[in-house]
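Input: one structure, supplied below.
Apart from one protein chain that is not included, each protein chain of the complex appears where it belongs.
Naming follows writing order (A, B and C), and every chain is counted from residue 1.
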Amino acid sequence: MKRLKYPIIVLNLKTYSEAIGEGALRLARIAEKVSRETGVEIAVAPQHTDLARVAEAVSIPVFAQHVDPHKPGSWTGSVLVEAIKDAGAVGSLVNHSEKQLKLSDIAASISRLREAGLIPLLCTNDPTVSAAGAALEPEMLAVEPPELIGTGIPVSRAKPEVVTQSVESVRRVSRAVHILCGAGISTAEDVEAAIKLGTEGVLLASAYVKSKEPEKLLKSMAEAALKG
Amino acid sequence: MKRLKYPIIVLNLKTYSEAIGEGALRLARIAEKVSRETGVEIAVAPQHTDLARVAEAVSIPVFAQHVDPHKPGSWTGSVLVEAIKDAGAVGSLVNHSEKQLKLSDIAASISRLREAGLIPLLCTNDPTVSAAGAALEPEMLAVEPPELIGTGIPVSRAKPEVVTQSVESVRRVSRAVHILCGAGISTAEDVEAAIKLGTEGVLLASAYVKSKEPEKLLKSMAEAALKG
Amino acid sequence: MKRLKYPIIVLNLKTYSEAIGEGALRLARIAEKVSRETGVEIAVAPQHTDLARVAEAVSIPVFAQHVDPHKPGSWTGSVLVEAIKDAGAVGSLVNHSEKQLKLSDIAASISRLREAGLIPLLCTNDPTVSAAGAALEPEMLAVEPPELIGTGIPVSRAKPEVVTQSVESVRRVSRAVHILCGAGISTAEDVEAAIKLGTEGVLLASAYVKSKEPEKLLKSMAEAALKG
Partner (left out) sequence: MKRLKYPIIVLNLKTYSEAIGEGALRLARIAEKVSRETGVEIAVAPQHTDLARVAEAVSIPVFAQHVDPHKPGSWTGSVLVEAIKDAGAVGSLVNHSEKQLKLSDIAASISRLREAGLIPLLCTNDPTVSAAGAALEPEMLAVEPPELIGTGIPVSRAKPEVVTQSVESVRRVSRAVHILCGAGISTAEDVEAAIKLGTEGVLLASAYVKSKEPEKLLKSMAEAALKG
């Protein structure tokens, strides 16, 4: 399994039109440049169809946005751990709020990723669910209150207690899980605040993908992560 | 929209271990060779993560195995029409029995594919559902009784009436839809029988992917398709 | 199978707090009274847990809000055709926009309802999907553009063409299906307009359930249905 450094910034490219094909490559290359210049770990999660192209183009860690728990076989249309690994991914988001899974499938996906030497990044929506998620021992866990996703309102400001309570409830169950702040991160200040609340990084999407100056934004975030 | 020739053989690579990465490329290249040699239209449907690599490697039509009906936006983990088009697909399976969709999503997927100039290949499971599917006017419709999928028992032999009734019920609703036979096709004889029952092609998976001699098998199928 | 009279008014009680237990009984009794007084067929669709109580309390037709396609067996938490029939239902909504089903499950639910002598009322969202639905030959089909549900804007006013096109597209596939107008019906005028556009009734929910004067409203609707 690839060893990641913390703090970490994970960039979810979602299915934005700016992040398809060449767009995904461009956003991944900027992330690679900023990571090299600042020394901060930055990972990128492109769409399935761009996974191989992005993983070949950049040297930063590449994550899938979702993975199904199935073993190879008759699962037309599914995305397998074996397939994302072959495409060059080092891990996968699991249970993003836009791609939620049944509990047993979350457990199976995390388990299959680990067996393949890949890194699970589990998404949860509140402190209680974060504690439940921590029991499944993902490498990373990102708390994203659904009501804040895509709003530009950082959870660290709107609901700092969701972050601190999540950190506490996760810690009661597991000391190994790395906790990220996953909603409403749009500025360097948000990153710094997230780190100060006890997380080891952030998961963000629209603020980066839709930024007019993604390199400048990401650089300021990376620097803030080091300060945090 | 790419014009396809009929009869057609569509190869669904599913998520078999033999069809990941290099395996998918190898199977696609064999299909390309047989298509060139026989003049029969052969399409291949690899996994999402292999779509771009396969589409770049071969000149035969490449289909996605599934596509979500969403427009670009916040749909982490989904596979968009825009993304498969960018990756080089000319169409997509829709509603495969292993990836079934809600009725309104089937309609939206077909509609979005067509608007993007891509070809929908709708899968259905019996004559009644085939009639319903025909009303949505996909370019192709493959009937696959779920109880025969992966059995090696051709629907044309086990249940020829499912094929003939599907052809009839589809024709009552639409004259434009091309009907494929989609379950239990494992030999050249099955292909010939399917064509004789009134279809314009076949959709198959395991028989090709897991064949010890895929080129020989596919060539015999292509020749049978011309005879049928 | 119970023979219904047309025009018909179908009252979907949804899961509104006003329509649980005693509330459901009260709303069903008012409907029974108005039906008796006006001679117009009025049916009511309470929640599963109220089905038996409502069916025992009133003599008007009672529908389930949803039914699963499974045969009796190991389906914990599902609602079977056999169960709603035993509870006294004469039919069931199928594929309501708030409980959408896979295409093959819609077909199976309609088929199982008919085999049990119960009446399927299929919900669809636009003219194309209505044509597909008509091929499955439900007794009734309600068109409800999702963007109008619960808005109080009648489809007959906002998008009369959705109704007329649905009527036309359904008629091309089946002459037996009874078409209802299923979104935004909140006044007697809406009912009259829906009938004038070629439908044989309406499916409504909030306007009735949340009305301060449900009896008065329903009576005016029943009278409008006769005029329409």
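Annotations for the structure displayed:
The criterion applied here is as follows: contacts are C-beta pairs under 8 Å (C-beta built on N, C-alpha and C of every residue); 3 or more make two chains touch, one makes a residue touch a chain.
Since the structure is predicted, the reported quantities are computational estimates derived from the model, not experimental observations.
Shown chains touched by the hidden one, complex as a whole: A, C. Across the entire complex, the residue among A:131, A:155 or A:222 in touch with the chain not shown is A:131. In the full complex, chain C makes contact with the omitted chain through residues 12, 14-17, 20-21, 45, 47-53, 65-66, 70, 72-80, 82-84, 86-87, 93, 96-99, 149-150, 205-206. Think of the hidden chain as still there; on chain A it touches residues 95, 97, 100-104, 106-107, 111, 124-126, 128-129, 131-136, 146, 169, 173.
By definition in this document, only the chains that are shown with their structure count from here on.
If the chains shown are joined wherever they touch, the resulting network is a simple chain of contacts running from one end to the other without closing. Spacing of chain A relative to chain B, judged by their CA centroids, is 34 angstrom. Within chain B, contacts with two or more other chains are made by residues 97.
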